[in-house]
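For this view, one protein chain was removed and the others were kept in their places.
Take a look at subunit A:
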Amino acid sequence: MAVVNTSTQGAHAHEVHDEHHDNFITKYIFTTDHKMIGKQFLVTGIFWALIGGFLSILFRLQLGFPEMDMSFLRPLLGGWIDETGSLDQNFYLALVTMHGTIMVFFVLTAGLSGTFSNYLIPLQIGARDMASGFMNMLSYWFFFLSGVIMFSSLFLATGPAGGGWVIYPPLSALEQAIPGSGMGMTLWLIAMVFFIASTLMGGINYITTVINLRTKGMTFARLPLTIWSFFLTAVIGLLSFPVLFAAALLLVFDRSFGTSFYLADIYIGGEALPHTGGSPVLFQHLFWFLGHPEVYIVLLPALGITSEVIATNSRKPIFGYKAMIISMLGITILSFVVWAHHMFVSGMNPFLGSIFMFLTLIIAVPSAVKVFNYLTTLWRGNLIFTPAMLFAIGLVSFFISGGLTGIFLGNSAIDIQLHDTYFVVAHFHLVMGSASFFGLMCGVYHWFPKMFGRMMDNKLGYVHFWLTFVGVYLVFFPMHYIGIAGFPRRYYSWTNFDFASGYADLNMFVSVAAIITFTGQFIFLFNFFYSMYKGRVAPLNPWRSNTLEWTTPLHPGHGNWPGEIPAVYRWPYDYSKPGSKEDFIPQTVPLSSTPESNLPHEEEMVSLEKAIMAEEGQVLVANEAK
């Protein structure tokens, strides 16, 4: 095994020398270098986050200040602000829909997984690049195309899709029902087809790369938890996105070719439609078969990043490495059997509801294990609060707060009242939205020095963190109260109902907090782009971390390591090991060179390690001779 590896790596090393002829287009645009593709995903993700965040500010203005004269937005929104200065009701729904779509898919799936899976997998497992650089490039450009299509739908006269990000038919199938279900929905579906293709190409690459291209000594039991999380995320995506594709395809058929998969017995616009025999609930099943795993597609990479950052900055091994992997595996499997908890009151058989309630609450167990492991990792650590570390701790807090409310919603009896109220909005924005967003930020702050060779400003990072952390809680925590009071989601205003006539003050508060939090993100933007060019030059291993990416040069070329790919001799979490002088031992340090800190079972492996190294030396000599 070792023999084969060495020779192929030698061959790769030679190729690297031919890589210096990149022109602008092959280096920055149609690049096959996983690092550049990762950065492309990141910058595109940031662009979409700004759009998605801005849309939410628009509808928060409506919800917080229903009487407000929005005429000042007319230069931007044109006809969507009517003569009296109020927001168009259809456009309000379009805003909500696009906010959800953009955030879930373009920011937290592509922006998070796309960025860090691409960037970190080859660097952390010790590979020259992804298994297929070309497919990786296609993955980004399909995503880009998808984004262009989705973006253009914002400018349609009939507006973008407006039936909610879950696009339940018949609303999404019938143009008579809402204008957004015309061209806007068509573009939404086309964009998602490209998006799914992009995700699948990315996912196949991530999986193949992790399985096949690990460097010498990098067993699965020595993979950093980041890689485990990216790997499992890709597996989930690969199994669930095709189902969304199928659901979307059938919807296209219903919309354009007169089939009746989801449509039945509809009388609208003064006529009875010919569709019979379809079931809108079928769509919900198909949609949530992706939709629920999607939550974990968004969350797992964030948890992986957090594990790495917390261990590094606690100067402590992550507690329960194996338990972390097992719980991620558990989440991966269980994520496929809980989807119908989104549908307790959809009219499906209540017996099915009981089954899904049991399965749903089981998935809380591995999540709880992860939280306890994070807490124990912090315990008796020596915590260094880099901005990344702050965001990691923030993530754990959101994961707890949002995760616990999931126990309410997963209980079908309690869900009857809470379903589709602001309680749900609060729940998923904390556990999936904000937690994953914090994972993204945590990753950017942590790996920025590797990505751009420069440091971000810490003080600005601190201000960004505290503003965002407090801001997120001020935005989403009050929504629990609003939700318990029964305020339904996706309401343009609540004044029609007596039971929902209160809490104008709280809604105003939430809106103001949202605006401030959104504005605070510009501190990050400034820090990000300014530091990219003007930041202080980073040292090779600024966080004194163990993983392989910090053994590359400051600006790694295409191929990552100039010479041989380093071999790996230990797990990535040897922080503050007793006996060792430094408080970290990188993965590339052989056990045989650290007799002072080896544990008994590691001491046994030293002789094996020495034998392998000797064998390798012979092969190297033999290769030289040839």
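Rule of thumb we're sticking to: contacts are C-beta pairs under 8 Å (C-beta built on N, C-alpha and C of every residue); 3 or more make two chains touch, one makes a residue touch a chain; residues count from 1.
Heads up, the rule we're going with is that contacts and distances are computed from a predicted model.
J.: Which of the following names does UniProt give to the chain that is not shown: "ABC transporter ATP-binding protein", "Oxidoreductase", "Cytochrome c oxidase subunit 2" or "Clp protease"?
T.: The record names the chain that does not appear here as "Cytochrome c oxidase subunit 2".
J.: Could you tell me which of A:Trp141, A:Phe253, A:Phe336 or A:Phe408 touches the chain that is not displayed?
T.: The single option touching the absent chain is A:Phe408.
J.: For the full complex, which residue in A:Lys316, A:Lys450 or A:His558 touches the chain that was left out?
T.: A:Lys316
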